[in-house]
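A single protein chain has been omitted from the complex, and every remaining protein chain is retained in its original position.
Coming up: chain A.
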Amino acid sequence: MAANLNGMIMKSMVPNTLVFLFGFFLLFVNVSELPAQEASANKPTKAVTETRIGYLRAYEPQLALSVLDIPPRDEGVAGANVAINDNNTTGKFLGQSFTLDATETKFDADVVPVFKEMLARGDRFILTDISAKQLLSIADIAKENGALLFNVGATDDILREGGCRSNVFHTAPTRTMLADGLAQYLVWKQWRRWVLLYGSHERDQLYADAIRRAATRFGATIVEERLYEDKGSARRTDTGVIQVQKQMPVFTQNLPEHDVVVVADESEVFGSYVPYRTWTPRPVAGTAGLIPSSWHPASEQWGGSQIQNRFDKATGRRMLSKDMQAWTAVRILGEAVTRTKGNDPSQVEAFIKADDFSIAAFKGQKVTFRTWNWQLRQPILLGDNHAVVSTSPQEGFLHQFSELDTLGVDRPETKCKLN
């Protein structure tokens, strides 16, 4: 209604070419987002700077023991899109617009060719949701082309340690950050005797390593470890429940006295079967039970309900950790473009790498980067399948620079040498 009225006024008062330009402007900044009222306040004479943000994803459908744990098809990308919308809302006041160039490859593909195509399309800020190996295969090509990468998916510590790069920022937490966040809570609860059950795949072993490290770091004891070998069984069968009910108690029989069972099963082979089925009744934590993560679909603290509502409205589902990691990366870029008043990669990089850089990410405090490996410092949420239980760092875990640095590999221990 108001749009028509404004259009008519425009037509009666300005030459046709201007009307055309005005229309073009509206198209450019996504007309559905832009009610007429402030389009008329924001004079269409302002040039629009467009910033392309790439999103490289290696995808295959994930298996899970519970159908509820199967990641949604747009996990991560959806978070980036919501942040693009947020950046555009801000951008319309400043003549800036943002678009997402999402590109998908097979899970184990060589990502170099497709990455080069993204560079050729002009992408210089690229989010990646790919494996550590794939990320290392493109990091140096990115650097040669002046592109910045934002790792939103890989939790591998190696990418922030021996494999760190000066042009790769990480909004995903590391396994050691997740394990330390969990460990602090377990120790705060005085649950210091742990049993570790771990899977046989590489990522399960890496998770188990992080749990072992956390136990040593925070004064817990792993009283016994057990390996659950993946023999290639189907994740879900019609009659499997009866078997599982008998298997899991046996698998956890004859363990020494313990307070909690920690599960390391990123591959979703047995972990979700452990809660409520252990031989002795004990709480379960790790990749099942009480799970550490960068975000939780039920987190509403610290203004979180606002981003959750916005995300739900845009996607029709709740926001997951990878969505938040991607949202944060795109918001960091939006903030850098807003503040530097442009999208020159070297200026954006300098802005993000400045000592006073911080961003608000619904975590109760500003989040910042560790300057020694460009890992985002962030609180770790602990939650079960439907609620947030706690947030680490826990009270009393002190640090000389930032309490957030009690989570994960700290500066004195890092193997990262940035050049």
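We adopt the following convention: a contact is a pair of C-beta atoms (placed from the backbone, for glycine too) under 8 Å apart; a residue touches a chain by one contact, two chains touch by 3 or more; residues count from 1.
The rule we apply is simple: contacts and distances are computed from a predicted model.
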**Asked** Can you pick, from "ABC transporter permease", "Putative spermidine/putrescine transport system ATP-binding protein", "YNCE-like beta-propeller domain-containing protein" or "Ethanolamine ammonia-lyase large subunit", the UniProt protein name of the chain not displayed?
**Response** "YNCE-like beta-propeller domain-containing protein"
**Request:** Would you indicate which residue among A:Lys143, A:Arg310 or A:Lys353 is in contact with the undisplayed chain?
**Result:** A:Arg310
**Message:** Please identify which residue in A:Ile359, A:Leu381 or A:Val409 touches the non-displayed chain.
**Reply:** A:Ile359
**Asked** For the full complex, which residue in A:Glu335, A:Glu349 or A:Asp410 touches the chain that was left out?
**Response** A:Glu335
**Complete:** Note that chain A touches the chain not displayed via residues 34-35, 37-38, 40-42, 86, 89-90, 93-94, 303, 306, 309-310, 313, 331, 335, 338-339, 358-360, 364-366, 402-403
